[in-house]
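Of the protein chains in this complex, all but one are displayed in their positions.
Chain lettering (A and B) follows the sequence in which the chains are written, and residue indices restart at 1 in each chain.
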Amino acid sequence: MARYFTEEHEWIEVDGEAATIGITDYAQEQLGDVVFVEVPQTGTALEKGAEAAVVESVKAASDVYAPISGEVLEGNGALEADPELVNSSPEDEGWFFKMTVADKSELEGLMDAAAYKAFCDGL
Amino acid sequence: MRYLPLTEADRTEMLSVIGAPSVDALFSDVPSDLYLEGPITGLPLHASEMAVEKHMRRLAGQNLAASDAAFFLGAGAYKHHVPATVDHLIQRGEFLTAYTPYQPEIAQGTLQILFEFQTQVARLYGCAVANASMYDGSTACWEAVAMAARVTRKKRHVLSGALHPHYAEVVRTMAKFTEDEIAGASVSLTALPDDDGLIARIDANTASVVVQYPDILGRIPDLQKIADAAHAHGAKLIVVNTEPVALGALEAPGHLGADIVVGEGQSIGVGLQFGGPYLGLFAITDPKLVRQMPGRLCGETVDANGKRGFVLTLSTREQHIRREKATSNICTNSGLCALAFSIHMTLLGEKGLTGLAAENHRLACIAADRLAKVPGVTVLNAQFFNEFTLLVEGDARQIVRDLAAQNILAGVSLARLFPDGDARGLLVAVTETTTLEDIETLAAALEEMLS
Partner (left out) sequence: MNKPINQSGWKPGTPVASDGSAHPTVTGNKALMLEEPLIFESGGADICGVDLPETPTDLPSRLGAFARKDAIGLPGLSEPQTVRHYTRLSRQNYGIDLGFFPLGSCTMKHNPRLNEKVARMPGFADVHPMQPTDTVQGALGVMNELAHWLITLTGMHGVAMSPKAGAHGELCGILCIRAALEARGDARKVVLVPESAHGTNPATAAFAGYSTEDIPATAEGRVDLEALKARLGPDVAAVMITNPNTCGLFERDLKEISDAVHAAGGFVYCDGANFNAIMGRVKPGDLGVDAMHINLHKTFSTPHGGGGPGSGPVVLSEALSPFGPLPFTAKTADGYVHLVEEENAQEYDHVQAFGRMTAFHGQMGMFTRALTYILSHGADGLRQAAGDAVLNANYILRQLESDLDAPFAASGPCMHEALFSDAGFAEGFSTLDLAKGLIDEGFHPMTVYFPLVVHGAMLVEPTETEAKSGIDQFIMAMRSLAERAKAGDAALKSAPHHAPRARLDEAQAARNPRLTWSAPDET
């Protein structure tokens, strides 16, 4: 398993042919209290960079983009009832959706944990 | 100038703090060749309260007030008695001169009233959720069409021919720019609305079906039948109501299969005002679609001490946050009109609204029966609430103009409403403000004119 990060403050954990996507601790901190999450339907085909999910706090609404291309395997249904999971456990229970990895080479441009930390420190 | 508190001494002192030689110097960023050195010429200078009032009173005097005539106009704006309490309360400065309640700690008055208003509207319409109001019925109608397109991801909308033509025109205007397809129809002058003709126009690409209840001719469509047909094609039923008093007597659209119910709230508390400001009402039956709804919403919450309170909520749907992805570009509701509606509705309550509706219907039945006896006049409607259509042997529009000279405002001619409207058509509205004498006056005048 390997975890990658994007400049849009998303994390993507790849486990074989499947990947799990969420937003980072830094992102939830910036958003504040998350009040609503809309996750994609199973089976949705996503191009890299496409709008995949929506996350809303009291004062802001952000799109979550597909960091790679693939097909949605599952959305995190728990977020419908408990959007605050994104605040309390952003990089674990607060995951957004799982998808297939259509093209492994798309992972190459992404950051690892150390590079992402450096990226955030520079903001 | 009586509204400007600064004295010359104040101005001098303030300019010295700023370090500017004059007020004009503060406009130094305006290109000097375009800066106006003095008052614009050709416009009058300031005037006393007395002088302005006199000028405005003269203009007001050039209008025939509804209360000074035998009055029968409707077509989306209705004359009802508004209790004196309503106008007194909405003129309290804390309501009149407040802003949108973005600082909820010092706006609980406005917010609690919006919460009450939303509940009143939702119940009146038989819906789960209502918003805090929109500009007016016609713009609410367009917003409903746009919402149906968002929810169904389809772009074809079937409009009943008996939808208020101004509403249809607003929808057509907006749809040109959003590239939605509007399938309209001309209105047919039949005793019952053409529900089957409307249903026949619904297809699999249809996002919404828009039907007015009661319709522009005063007839009452069979909403459940239309709803079933719309839903069978995956379309949303939008019901438009322009006379909320009717819902004191008629079944609520939300109980008859409507998905979105919108309308004009002017009848309750607001007054005619030559067309505005009015009050757009907007409600939905499925609460899961609330995030697709336009307009402001007020919700219940608690404060830091655990006390119940209210806030504007779900504001991430709105343009100041979502910018180009907002559900609508509207950022104003019709707050003071919503307050007037809510106060009037509270004074009425269940008993008052149903009683008011019964009285409207009673007088309308009397008027229809009396006018039907006028030679050359036929009542079109098999059913109606407080408004119905007459067919007169003559040019209804000219008749209306001629009767106005006798202080009779006889109704709205179909030729005025529809560019290709039947010249014989005359829409007549009767409310609790109409007296038996008014009805006799109109009937007698028509008898004389048509003889």
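To be clear about the criterion, a contact is a pair of C-beta atoms (placed from the backbone, for glycine too) under 8 Å apart; a residue touches a chain by one contact, two chains touch by 3 or more.
None of these values were measured; they are calculated from a predicted model.
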Of B:Ala232, B:Ala358, B:Ala372 or B:Ala444, the residue that touches the missing chain is B:Ala358
Positions on chain A contacted by the hidden chain, ascending: 32-33, 35-36, 56-59, 81, 83-84
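Note that in this section only the chains that are shown with their structure count from here on.
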Distance in whole angstrom between the CA centres of chain A and chain B is 44
The chain A residues in contact with chain B across the complex are 35-36, 56-61
Per the touch rule above, chain B residues touching chain A in the complex are 291, 315-316, 321-322, 325
